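Only a single protein chain was left out; the remaining protein chains are all shown in position.
Here is chain A:
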Amino acid sequence: MSAGVLGAAERTVRPAAPEGSFGRFVADAARAGRLVVQPRMGFSDLRRMRAGLERTRFAAATTVGTVTIDSYTRVGAYDAAHRALVEGTPLNGYPIVAYPVETTRTLLAGVHDESFPVQVRHGSSQPEPIIRALAAAGLHATEGGPVSYCLPYGRTPLRESVRNWARASELLAELAPGTAHLESFGGCLLGQLCPPGLLVAVSLLEGLFFARHGITSVSLSYAQQTDPDQDTEAIRALHRLAAEFLPATVDRHVVLYTYMGTFPTTARGARRLLAASADLAVRAGAQRLIVKTVAEAHRIPTVAENVEALETAAAAASVTDPGVDPAGEESVYREARRLVEAVLDLDDDPGRALHAAFRRGYLDVPWCLHPDNAGRSRSFIDDAGRLRWSAVGRMPITATASAQQPAMSSARLLSALHTVARTYDQ
(Lines give C-alpha, C1' and ligand atoms only; values in the text may rest on other atoms or scores of the structure.)
Protein backbone atom coordinates (compact mmCIF):
# COMPACT_ATOMS: atom_id res chain seq x y z
CA MET A 1 0.00 0.00 0.00
CA SER A 2 1.28 3.47 -0.78
CA ALA A 3 0.38 6.82 0.72
CA GLY A 4 -2.70 7.12 -1.42
CA VAL A 5 -3.70 9.43 -4.17
CA LEU A 6 -2.35 12.92 -4.03
CA GLY A 7 -2.94 15.71 -6.50
CA ALA A 8 -0.01 17.11 -8.46
CA ALA A 9 0.42 20.02 -6.08
CA GLU A 10 0.51 17.62 -3.15
CA ARG A 11 3.49 15.86 -4.60
CA THR A 12 5.62 18.98 -4.80
CA VAL A 13 8.19 19.06 -2.04
CA ARG A 14 7.19 21.17 0.92
CA PRO A 15 9.21 21.93 4.06
CA ALA A 16 8.47 19.01 6.37
CA ALA A 17 7.22 19.42 9.90
CA PRO A 18 10.10 19.14 12.36
CA GLU A 19 11.39 15.84 13.69
CA GLY A 20 9.36 14.59 16.64
CA SER A 21 6.22 16.54 15.79
CA PHE A 22 2.74 15.16 15.22
CA GLY A 23 2.72 16.35 11.61
CA ARG A 24 6.08 14.70 10.90
CA PHE A 25 4.99 11.39 12.39
CA VAL A 26 1.98 11.24 10.09
CA ALA A 27 3.99 12.37 7.06
CA ASP A 28 6.64 9.70 7.69
CA ALA A 29 4.02 6.98 8.05
CA ALA A 30 2.30 8.11 4.86
CA ARG A 31 5.58 8.01 2.98
CA ALA A 32 6.08 4.46 4.19
CA GLY A 33 2.58 3.58 2.99
CA ARG A 34 1.06 3.16 6.42
CA LEU A 35 -2.26 4.59 7.57
CA VAL A 36 -2.03 6.12 11.04
CA VAL A 37 -4.91 5.00 13.25
CA GLN A 38 -6.03 6.74 16.41
CA PRO A 39 -8.67 6.08 19.08
CA ARG A 40 -11.19 8.45 20.67
CA MET A 41 -10.25 7.80 24.23
CA GLY A 42 -10.49 9.65 27.48
CA PHE A 43 -10.97 8.56 31.08
CA SER A 44 -10.90 10.48 34.34
CA ASP A 45 -9.37 7.49 36.08
CA LEU A 46 -5.59 7.85 35.83
CA ARG A 47 -4.76 4.17 35.73
CA ARG A 48 -7.24 3.60 32.94
CA MET A 49 -6.02 6.61 30.98
CA ARG A 50 -2.43 5.43 31.33
CA ALA A 51 -3.31 1.88 30.30
CA GLY A 52 -5.21 3.30 27.34
CA LEU A 53 -2.19 5.23 26.11
CA GLU A 54 0.17 2.29 26.62
CA ARG A 55 -2.10 -0.21 24.90
CA THR A 56 -2.67 2.20 22.03
CA ARG A 57 1.05 2.59 21.60
CA PHE A 58 1.70 -1.13 21.54
CA ALA A 59 -1.32 -2.09 19.41
CA ALA A 60 -0.55 -3.97 16.18
CA ALA A 61 -0.95 -0.83 14.08
CA THR A 62 0.71 2.51 13.35
CA THR A 63 -0.87 4.55 16.11
CA VAL A 64 -0.95 7.93 17.73
CA GLY A 65 -2.47 8.43 21.16
CA THR A 66 -5.48 10.43 22.23
CA VAL A 67 -6.52 12.16 25.39
CA THR A 68 -10.20 13.13 25.05
CA ILE A 69 -11.35 15.76 27.50
CA ASP A 70 -14.52 15.52 29.64
CA SER A 71 -17.67 17.61 29.10
CA TYR A 72 -17.28 19.84 32.18
CA THR A 73 -13.84 20.99 31.09
CA ARG A 74 -15.20 21.56 27.57
CA VAL A 75 -17.77 24.06 28.80
CA GLY A 76 -15.35 25.71 31.24
CA ALA A 77 -16.86 24.17 34.41
CA TYR A 78 -13.47 23.28 35.91
CA ASP A 79 -14.95 23.32 39.42
CA ALA A 80 -17.51 20.67 38.46
CA ALA A 81 -14.71 18.52 37.00
CA HIS A 82 -12.71 19.02 40.17
CA ARG A 83 -15.66 18.12 42.37
CA ALA A 84 -16.19 14.89 40.40
CA LEU A 85 -12.53 13.96 40.97
CA VAL A 86 -12.81 14.61 44.69
CA GLU A 87 -16.07 12.66 44.94
CA GLY A 88 -14.81 9.83 42.74
CA THR A 89 -17.58 10.28 40.15
CA PRO A 90 -16.32 9.05 36.77
CA LEU A 91 -16.31 11.60 33.94
CA ASN A 92 -16.74 11.12 30.20
CA GLY A 93 -13.15 12.21 29.56
CA TYR A 94 -9.84 13.33 31.06
CA PRO A 95 -10.17 16.59 33.04
CA ILE A 96 -6.86 18.11 31.97
CA VAL A 97 -7.42 21.49 33.63
CA ALA A 98 -8.65 20.14 36.98
CA TYR A 99 -5.69 17.77 37.32
CA PRO A 100 -2.39 19.37 38.35
CA VAL A 101 0.15 19.68 35.49
CA GLU A 102 2.40 17.23 37.34
CA THR A 103 -0.32 14.58 37.18
CA THR A 104 -0.60 14.89 33.40
CA ARG A 105 3.19 14.84 33.04
CA THR A 106 3.33 11.63 35.06
CA LEU A 107 0.50 10.20 32.99
CA LEU A 108 2.54 10.76 29.84
CA ALA A 109 6.03 9.97 31.15
CA GLY A 110 7.63 7.10 29.28
CA VAL A 111 4.73 6.58 26.90
CA HIS A 112 4.50 9.87 24.98
CA ASP A 113 7.61 10.44 22.86
CA GLU A 114 8.78 10.96 19.27
CA SER A 115 7.57 7.57 18.19
CA PHE A 116 4.21 8.01 19.91
CA PRO A 117 2.70 11.49 19.59
CA VAL A 118 -0.41 12.20 21.65
CA GLN A 119 -3.22 14.54 20.64
CA VAL A 120 -5.70 16.25 22.95
CA ARG A 121 -9.29 16.27 21.63
CA HIS A 122 -11.80 18.40 23.45
CA GLY A 123 -14.68 20.27 21.75
CA SER A 124 -14.29 23.56 23.63
CA SER A 125 -15.08 27.04 22.38
CA GLN A 126 -13.07 28.44 25.31
CA PRO A 127 -9.87 26.48 24.74
CA GLU A 128 -7.22 28.67 26.33
CA PRO A 129 -6.94 26.87 29.70
CA ILE A 130 -6.88 23.50 27.88
CA ILE A 131 -4.12 24.70 25.52
CA ARG A 132 -2.09 25.98 28.46
CA ALA A 133 -2.54 22.71 30.33
CA LEU A 134 -1.57 20.48 27.42
CA ALA A 135 1.46 22.57 26.51
CA ALA A 136 2.60 22.63 30.14
CA ALA A 137 2.44 18.84 30.13
CA GLY A 138 4.66 18.69 27.05
CA LEU A 139 2.01 18.09 24.37
CA HIS A 140 1.85 19.97 21.05
CA ALA A 141 -1.08 18.59 19.12
CA THR A 142 -4.75 19.27 19.55
CA GLU A 143 -7.98 19.71 17.64
CA GLY A 144 -10.49 22.50 17.28
CA GLY A 145 -11.78 25.35 15.19
CA PRO A 146 -13.75 28.56 15.61
CA VAL A 147 -16.82 27.06 13.91
CA SER A 148 -16.49 23.33 14.45
CA TYR A 149 -15.81 23.63 18.18
CA CYS A 150 -18.62 26.14 18.57
CA LEU A 151 -21.79 25.35 16.63
CA PRO A 152 -22.03 21.67 17.63
CA TYR A 153 -20.80 22.27 21.18
CA GLY A 154 -23.10 24.59 23.02
CA ARG A 155 -24.18 28.19 23.30
CA THR A 156 -21.03 30.30 22.99
CA PRO A 157 -21.65 33.07 20.44
CA LEU A 158 -19.72 32.44 17.22
CA ARG A 159 -18.03 35.83 17.43
CA GLU A 160 -16.62 34.91 20.84
CA SER A 161 -15.48 31.49 19.64
CA VAL A 162 -13.65 33.08 16.69
CA ARG A 163 -11.87 35.42 19.08
CA ASN A 164 -11.04 32.59 21.50
CA TRP A 165 -9.71 30.34 18.76
CA ALA A 166 -7.58 33.08 17.21
CA ARG A 167 -5.92 33.61 20.58
CA ALA A 168 -5.66 29.89 21.29
CA SER A 169 -3.99 29.17 17.94
CA GLU A 170 -1.43 31.90 18.53
CA LEU A 171 -0.89 30.66 22.07
CA LEU A 172 -0.27 27.09 20.89
CA ALA A 173 2.15 28.32 18.21
CA GLU A 174 3.99 30.28 20.88
CA LEU A 175 4.07 27.53 23.51
CA ALA A 176 5.12 24.81 21.04
CA PRO A 177 7.22 26.70 18.50
CA GLY A 178 7.56 24.70 15.28
CA THR A 179 5.94 21.56 16.63
CA ALA A 180 2.39 22.84 17.21
CA HIS A 181 -0.25 20.88 15.31
CA LEU A 182 -3.92 21.77 14.98
CA GLU A 183 -6.62 19.64 13.41
CA SER A 184 -9.88 21.17 12.22
CA PHE A 185 -13.06 19.37 13.33
CA GLY A 186 -14.86 21.01 10.41
CA GLY A 187 -15.32 17.71 8.61
CA CYS A 188 -17.71 16.53 11.31
CA LEU A 189 -19.95 19.40 12.40
CA LEU A 190 -23.05 17.67 13.83
CA GLY A 191 -21.72 14.25 12.88
CA GLN A 192 -24.49 13.33 10.44
CA LEU A 193 -26.77 14.56 7.65
CA CYS A 194 -24.50 17.40 6.52
CA PRO A 195 -23.71 17.16 2.79
CA PRO A 196 -19.95 16.85 2.08
CA GLY A 197 -19.46 20.16 0.25
CA LEU A 198 -20.08 22.13 3.42
CA LEU A 199 -17.94 19.80 5.57
CA VAL A 200 -15.01 20.15 3.17
CA ALA A 201 -15.43 23.94 2.95
CA VAL A 202 -15.52 24.49 6.72
CA SER A 203 -12.53 22.22 7.30
CA LEU A 204 -10.48 24.03 4.67
CA LEU A 205 -11.50 27.46 5.97
CA GLU A 206 -10.54 26.50 9.52
CA GLY A 207 -7.17 25.24 8.27
CA LEU A 208 -6.64 28.65 6.66
CA PHE A 209 -7.70 30.31 9.91
CA PHE A 210 -5.12 28.29 11.89
CA ALA A 211 -2.38 29.12 9.36
CA ARG A 212 -3.25 32.81 9.59
CA HIS A 213 -2.83 32.59 13.36
CA GLY A 214 0.65 31.13 13.28
CA ILE A 215 0.10 27.36 13.09
CA THR A 216 2.50 25.70 10.64
CA SER A 217 1.17 22.13 10.73
CA VAL A 218 -2.53 21.41 10.29
CA SER A 219 -4.83 18.52 9.51
CA LEU A 220 -8.08 18.87 7.64
CA SER A 221 -10.84 16.46 8.56
CA TYR A 222 -13.69 14.66 6.93
CA ALA A 223 -16.18 12.28 8.54
CA GLN A 224 -17.40 9.21 6.68
CA GLN A 225 -20.99 9.81 5.55
CA THR A 226 -23.56 7.70 3.74
CA ASP A 227 -21.96 6.86 0.40
CA PRO A 228 -18.38 5.68 -0.26
CA ASP A 229 -18.13 7.26 -3.71
CA GLN A 230 -19.30 10.64 -2.48
CA ASP A 231 -16.91 10.31 0.47
CA THR A 232 -13.99 9.50 -1.82
CA GLU A 233 -14.78 12.59 -3.84
CA ALA A 234 -14.90 14.68 -0.68
CA ILE A 235 -11.51 13.53 0.58
CA ARG A 236 -9.94 14.21 -2.80
CA ALA A 237 -11.59 17.63 -2.87
CA LEU A 238 -10.04 18.37 0.51
CA HIS A 239 -6.55 17.52 -0.79
CA ARG A 240 -7.07 19.59 -3.88
CA LEU A 241 -8.42 22.63 -2.08
CA ALA A 242 -5.64 22.42 0.50
CA ALA A 243 -3.10 22.55 -2.32
CA GLU A 244 -4.90 25.50 -3.85
CA PHE A 245 -5.62 27.59 -0.76
CA LEU A 246 -3.23 26.76 2.11
CA PRO A 247 0.10 28.61 2.19
CA ALA A 248 2.81 26.37 0.69
CA THR A 249 4.83 26.52 3.91
CA VAL A 250 2.12 24.89 5.97
CA ASP A 251 2.48 21.15 6.60
CA ARG A 252 -0.87 19.39 6.17
CA HIS A 253 -2.59 16.05 6.01
CA VAL A 254 -6.13 14.75 5.79
CA VAL A 255 -7.73 12.86 8.66
CA LEU A 256 -10.84 10.73 8.23
CA TYR A 257 -13.26 9.94 11.04
CA THR A 258 -15.12 6.68 11.05
CA TYR A 259 -18.85 7.46 10.87
CA MET A 260 -19.74 10.10 13.46
CA GLY A 261 -23.52 9.68 13.49
CA THR A 262 -25.83 7.14 15.09
CA PHE A 263 -23.75 3.99 15.07
CA PRO A 264 -24.76 0.38 14.34
CA THR A 265 -25.89 -1.41 17.48
CA THR A 266 -24.52 -4.87 16.62
CA ALA A 267 -20.82 -5.68 16.98
CA ARG A 268 -20.80 -7.05 13.46
CA GLY A 269 -22.36 -3.90 12.03
CA ALA A 270 -19.95 -1.69 13.96
CA ARG A 271 -16.92 -3.66 12.72
CA ARG A 272 -18.11 -3.58 9.11
CA LEU A 273 -18.62 0.18 9.23
CA LEU A 274 -15.17 0.63 10.78
CA ALA A 275 -13.57 -1.55 8.11
CA ALA A 276 -15.38 0.42 5.41
CA SER A 277 -13.90 3.64 6.78
CA ALA A 278 -10.37 2.19 6.77
CA ASP A 279 -10.90 1.08 3.21
CA LEU A 280 -12.15 4.57 2.31
CA ALA A 281 -9.18 6.24 3.99
CA VAL A 282 -6.69 4.25 1.94
CA ARG A 283 -8.54 4.45 -1.36
CA ALA A 284 -9.15 8.19 -1.12
CA GLY A 285 -5.75 9.07 0.35
CA ALA A 286 -6.45 10.17 3.93
CA GLN A 287 -3.28 9.77 5.99
CA ARG A 288 -4.86 9.27 9.40
CA LEU A 289 -8.05 7.58 10.61
CA ILE A 290 -9.87 8.10 13.90
CA VAL A 291 -11.74 4.94 14.73
CA LYS A 292 -14.93 3.95 16.49
CA THR A 293 -15.57 0.80 18.48
CA VAL A 294 -18.27 -1.85 18.89
CA ALA A 295 -19.41 0.01 22.03
CA GLU A 296 -20.14 3.27 20.22
CA ALA A 297 -23.93 3.03 20.11
CA HIS A 298 -24.06 1.96 23.75
CA ARG A 299 -21.46 3.51 26.05
CA ILE A 300 -17.91 4.81 26.34
CA PRO A 301 -15.63 2.03 25.06
CA THR A 302 -13.12 0.16 27.20
CA VAL A 303 -9.39 0.21 26.46
CA ALA A 304 -9.62 -3.31 25.05
CA GLU A 305 -12.45 -2.32 22.70
CA ASN A 306 -10.37 0.61 21.48
CA VAL A 307 -7.37 -1.60 20.80
CA GLU A 308 -9.55 -4.05 18.92
CA ALA A 309 -10.88 -1.20 16.77
CA LEU A 310 -7.36 0.10 16.02
CA GLU A 311 -6.21 -3.35 14.96
CA THR A 312 -9.34 -4.06 12.92
CA ALA A 313 -8.87 -0.77 11.05
CA ALA A 314 -5.16 -1.35 10.48
CA ALA A 315 -5.82 -4.85 9.16
CA ALA A 316 -8.50 -3.58 6.78
CA ALA A 317 -6.21 -0.77 5.59
CA SER A 318 -3.33 -3.15 4.95
CA VAL A 319 -5.33 -5.17 2.43
CA THR A 320 -6.69 -2.15 0.55
CA ASP A 321 -5.03 -0.67 -2.51
CA PRO A 322 -4.89 3.08 -2.94
CA GLY A 323 -7.26 4.30 -5.61
CA VAL A 324 -6.30 5.63 -8.99
CA ASP A 325 -6.20 9.33 -9.74
CA PRO A 326 -9.50 11.15 -9.53
CA ALA A 327 -11.42 10.76 -12.75
CA GLY A 328 -14.86 12.18 -13.50
CA GLU A 329 -17.14 13.37 -10.74
CA GLU A 330 -16.15 16.56 -8.98
CA SER A 331 -19.43 17.96 -7.70
CA VAL A 332 -18.23 17.96 -4.08
CA TYR A 333 -15.10 19.87 -5.10
CA ARG A 334 -17.13 22.45 -7.02
CA GLU A 335 -19.64 22.96 -4.23
CA ALA A 336 -16.95 23.28 -1.57
CA ARG A 337 -14.95 25.66 -3.71
CA ARG A 338 -17.97 27.91 -4.30
CA LEU A 339 -18.55 28.10 -0.54
CA VAL A 340 -14.87 28.76 0.22
CA GLU A 341 -14.66 31.55 -2.36
CA ALA A 342 -17.90 33.17 -1.22
CA VAL A 343 -16.61 33.22 2.36
CA LEU A 344 -13.12 34.49 1.55
CA ASP A 345 -14.64 37.29 -0.55
CA LEU A 346 -16.30 38.66 2.57
CA ASP A 347 -13.16 39.69 4.43
CA ASP A 348 -9.37 39.37 4.26
CA ASP A 349 -9.36 37.96 7.75
CA PRO A 350 -10.58 34.34 7.75
CA GLY A 351 -12.10 34.65 11.25
CA ARG A 352 -14.14 37.72 10.37
CA ALA A 353 -15.05 36.12 7.04
CA LEU A 354 -16.36 33.00 8.79
CA HIS A 355 -18.40 35.05 11.20
CA ALA A 356 -19.86 37.20 8.43
CA ALA A 357 -20.61 34.12 6.36
CA PHE A 358 -22.74 32.60 9.10
CA ARG A 359 -24.48 35.90 9.77
CA ARG A 360 -25.45 36.14 6.11
CA GLY A 361 -26.28 32.46 5.82
CA TYR A 362 -23.56 31.80 3.20
CA LEU A 363 -22.64 28.91 5.47
CA ASP A 364 -25.64 27.22 7.08
CA VAL A 365 -25.38 23.89 8.89
CA PRO A 366 -28.51 21.78 8.51
CA TRP A 367 -30.39 20.85 11.72
CA CYS A 368 -28.07 22.98 13.86
CA LEU A 369 -29.77 24.66 16.85
CA HIS A 370 -27.05 27.24 17.49
CA PRO A 371 -28.53 30.77 17.40
CA ASP A 372 -25.72 32.04 15.13
CA ASN A 373 -26.58 29.49 12.44
CA ALA A 374 -29.20 30.66 9.95
CA GLY A 375 -31.05 27.35 10.10
CA ARG A 376 -32.56 27.59 6.62
CA SER A 377 -30.76 24.64 5.06
CA ARG A 378 -32.06 21.08 5.03
CA SER A 379 -30.58 17.82 3.81
CA PHE A 380 -31.71 14.34 2.92
CA ILE A 381 -30.33 10.98 1.81
CA ASP A 382 -31.36 10.27 -1.78
CA ASP A 383 -32.45 6.90 -3.16
CA ALA A 384 -28.89 6.11 -4.23
CA GLY A 385 -27.66 6.76 -0.68
CA ARG A 386 -25.94 10.10 -1.30
CA LEU A 387 -26.34 13.09 0.98
CA ARG A 388 -28.10 15.96 -0.77
CA TRP A 389 -29.45 19.42 -0.10
CA SER A 390 -33.23 19.82 -0.10
CA ALA A 391 -32.86 23.48 0.90
CA VAL A 392 -29.75 25.65 0.80
CA GLY A 393 -31.09 28.84 2.41
CA ARG A 394 -28.77 31.65 1.31
CA MET A 395 -25.74 29.47 0.61
CA PRO A 396 -24.33 30.13 -2.89
CA ILE A 397 -24.97 26.58 -4.05
CA THR A 398 -27.96 24.74 -5.44
CA ALA A 399 -30.34 22.22 -3.92
CA THR A 400 -31.09 18.98 -5.72
CA ALA A 401 -33.79 19.82 -8.25
CA SER A 402 -36.14 16.98 -7.45
CA ALA A 403 -35.72 17.41 -3.75
CA GLN A 404 -39.24 18.42 -2.72
CA GLN A 405 -39.13 16.51 0.53
CA PRO A 406 -42.25 15.95 2.63
CA ALA A 407 -42.29 17.85 5.93
CA MET A 408 -39.99 16.37 8.53
CA SER A 409 -41.54 14.24 11.25
CA SER A 410 -39.91 12.64 14.25
CA ALA A 411 -40.20 9.21 12.64
CA ARG A 412 -38.66 10.39 9.36
CA LEU A 413 -35.82 12.14 11.17
CA LEU A 414 -35.05 9.08 13.25
CA SER A 415 -35.13 6.93 10.15
CA ALA A 416 -32.68 9.26 8.36
CA LEU A 417 -30.39 9.32 11.40
CA HIS A 418 -30.39 5.51 11.51
CA THR A 419 -29.86 4.89 7.79
CA VAL A 420 -26.18 3.97 8.08
CA ALA A 421 -26.70 1.92 11.24
CA ARG A 422 -29.58 0.04 9.60
CA THR A 423 -27.53 -0.76 6.51
CA TYR A 424 -24.56 -2.12 8.46
CA ASP A 425 -26.60 -3.94 11.12
CA GLN A 426 -28.47 -5.94 8.47
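Following the convention adopted for this analysis, contacts are C-beta pairs under 8 Å (C-beta built on N, C-alpha and C of every residue); 3 or more make two chains touch, one makes a residue touch a chain; residues count from 1.
Everything below uses one rule, namely that contacts and distances are computed from a predicted model.
**Q** Identify the UniProt protein name of the omitted chain, choosing among "Bacterioferritin-associated ferredoxin", "Autoinducer 2 import system permease protein LsrD", "B12-binding domain-containing protein" or "Membrane protein".
**A** This omitted chain is identified in its UniProt record as "B12-binding domain-containing protein".
**Q** Return the single residue from A:85, A:190, A:243 or A:399 that touches the missing chain.
**A** A:190
**Q** Using the touch definition up top, pick the residue from A:368, A:381, A:395 or A:421 that touches the left-out chain.
**A** Checking the options A:368, A:381, A:395 or A:421, the one contacting the hidden chain is A:368.
**Q** Would you mind spotting which of A:52, A:123 or A:187 touches the chain that isn't drawn?
**A** Result: among the candidates, A:123 touches the missing chain.
**Q** Which one, A:17, A:53 or A:91, makes contact with the chain that was left out?
**A** Final answer for the missing-chain contact: A:91.
**Q** Among A:152, A:285, A:351 or A:393, which residue is in contact with the omitted chain in the full complex?
**A** Selected residue, touching the omitted chain: A:152.
**Q** If the hidden chain were put back, which residues of chain A would touch it?
**A** Interface with the chain not displayed, on the chain A side: 71-72, 74-75, 77, 80, 84, 89-92, 123, 152-155, 190-192, 262, 299-300, 367-371, 408-410, 413-414, 417.
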